[in-house]
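All protein chains of the complex are present and in place, except for one that has been dropped.
Here the chain labels run A and B in written order, and each chain numbers its own residues starting at 1.
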Amino acid sequence: MKNKSKWLSGPYVLWMVLFTLIPLGVVLYYALTDSVTGEFTLSNLANFANYWPIFLRSIWLSIFATLICLLIGYPVAYYIAHCKPALQRLLQMLIMLPMCISFLLRTLAWVALLEDTGIINNFLTSIGLSALPLIRNNGAVILGMVYNYLPYMILPLYTVIMKIDHRLVEAAQDLGCNSRQVFAKVTLPLSVPGIVSGITMVFVPAVSTFYISQKLGSPGTILIGDVIESQFKAAYNPNLGAALSLVLMVLIFVCVGIMNHFTDSDDEESMVTL
Amino acid sequence: MSQELIRLTNLVMEFDGERILDSINLYINDKEFLTLLGPSGCGKTTTLRVIGGFLTPTSGDVLFDGKRINDVPAYQRKINTVFQRYALFPHLDVYDNIAFGLRIAKLSEAEIDERVTEMLEIVSLKGFENRKVTSLSGGQQQRVAIARALVNRPKVLLLDEPLGALDLRLRKDMQNELKRIQQAMGITFIYVTHDQEEALTMSDTIVVMDKGKIQQIGKPEDIYNEPKNAFVADFIGESNILDGVMLEDYKVKFFGRVFSCVDKGFAPNEPVDVVIRPEDIDIVSADEGHLCGTVTSVTFKGVHYDTIVDFKGFKWLIQTTDFCPEGSHIGIRLNPEDIHIMHKSEYSGMFGDYSSYSAEYDEIADAEVTEDEE
Partner (left out) sequence: MRKVNRVFTALVFIFLYIPMIVLAVASFNKGTDIAVFSGFTFDQYKELFRDKHLLSLLGNSVIIAVLSSLVATVMGTAAALGIHSMRGRLRSAVMTMTNIPMTNPEIVTGVSMALLFAFVGILLRTNAVLGFWTLLIAHITFNLPYVILNVMPKLSQMDPDLTEAALDLGCTPVQAFFKVVLHEIMPGILSGALMAFTMSLDDFVISYFVTGSGFVTLPVEIYSYTKKPIQPKVYAMFTLIFITILLLMVVMNLMQARDKTKRKKAHGLQKEVGR
């Protein structure tokens, strides 16, 4: 009986091979061929060295954004996890709700807020202060990342903290821990899986974003996502774009692999957190 | 007298190269209450699942009414199962759970109603028709599970540790209830348990299993009184098991002394296992006994005392209503019918020594077998 039902995955497996694995193969193919002659070449990959500073900037900005998300997200997740169940569900829903609205528009709303003649600066000048340079700098890009991906940090953290058995906290108290020690020795270590999956879920989209940097950054703050996008939509050099995508993908899989090493959970469903 | 209904021949079951069942041969008669008894992981549940059609044996045959049914899927077998954790359908109420099988069989609603009502009466659940199954107590869920299986009028009912989740009192009630239902409906029950007392109380036939093999098949009395090897002797009740030598028919020597016994048919001077049940031993004063020893511990057990006596370094368990204080010197007498002789087996020397006796031996044994088996 069991042996037969595994064939139910057949269509899915076929689909994923066709539209996930083979496309990655095609990326590899494009990355290793010349855009004009179509012959095998490593120059696309070698070209990556020219973009190394941009890669570094993408990584630094998104690491920064991820850390801020963690610092903001943890107390919030902790707070929600210790509310009454009904309130928990409400707050969880309120965290998810903004994710359902086009992130493009939400980013545009931030542009409206931060613009030199935007809502905040209009307000500042109206009360007699001078306008601030709020947009088109690294800070604005980081703000955009934090804003967009904060829910992806809070939700996995919340899920993990909520599941921590309260008896463990009581046991720690019983063994003489004060509340700070309880947090440091019980709650925090047990929330590591949530921290890891939260970091992954924030870092991956942040490092590869291109819209946020286009709208909130300046030409001087372009990210690797912008470069890849322009290879397809502007410069039209798909081979270079493929090579950069490949490098980005490998980079991310290495990072995720390292992160997952911190949690020895083989829980394959841990990705689901929404 | 009664007709054979199910036969298992040379049944072998392997998972990932591990042998779970090792050539099981067994026949089950119509209207019989047969119990598969053994510790966790002995293969009893696997045997049941093969009969139920949930597992296909690696080799060997399952015969039903003389026909091979290895390849007949579960839903086409005239066999129903009461599952360990009941497996009631949470989205259906009591009535719909019981009617489930009949609806699948496309019976008329009138007949379904009649049979479900009748069944509710048999399991004493009248008035519970529209209750959610999740709102029932363990005992009630148990009854629904039994009714849901029996309403289909199967030829055989399989029960997989059905009373495992109930408390002691309820378990005793349900044992009587199950036996009553089995006799009233006149169908074959194949019952899986690790609880020897349950097996002894309810069964017509007990099949003792260990390590994927059948150790002994017999009536409850025979299994208890004539265990075939040290494993059975130890698993069914308490036993002191000693090394001995069968000198000739009716004469066995152990502890340097020759005792008369009621067993025969052994080779001259064959080394044997000698079983002495703790409740069969008579305590006498030290000078009158066949053997003399020192009491090392006494535990009050309610109806009797568990008394551990040291005989030349080998500790026996004696269950007696006489209180002998720790340190006292006592003698024991053994009647020929109290001495039971078994051939040596792979289990010899593994059981029946109470040197490491602990007053909690029951609980330890229970804890061991409550682990989930697969």
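Structure notes:
Here is the rule we use: a contact is a pair of C-beta atoms (placed from the backbone, for glycine too) under 8 Å apart; a residue touches a chain by one contact, two chains touch by 3 or more.
Computed from a predicted model, the values in this text were never measured in an experiment.
Note that of A:42, A:56, A:90 or A:132, the residue touching the chain absent from this view is A:90. Residue A:108 is the one among A:108, A:164 or A:190 that touches the chain missing from this view. Only one residue in the set A:16, A:46 or A:235 touches the chain that does not appear here, and it is A:16.
Interface note for the absent chain: among A:151, A:193 or A:217, the touching residue is A:151. Those residues of chain B that touch the chain absent from the view are 52-54, 73-76, 79-81, 83-85, 87-91, 100-101, 104-105, 132, 134-140, 148-149, 152, 166-167, 170. Where chain A meets the missing chain, the touching residues are 1-13, 15-17, 19-24, 26-27, 29-30, 72, 75-76, 78-80, 82, 85-86, 89-91, 93-110, 112-113, 115, 117-119, 122, 147, 150-151, 179, 200, 204-205, 207-211, 214-215, 225, 228-229, 232, 238, 241-242, 245, 248-249, 252-253, 256, 268-269, 271-272, 274.
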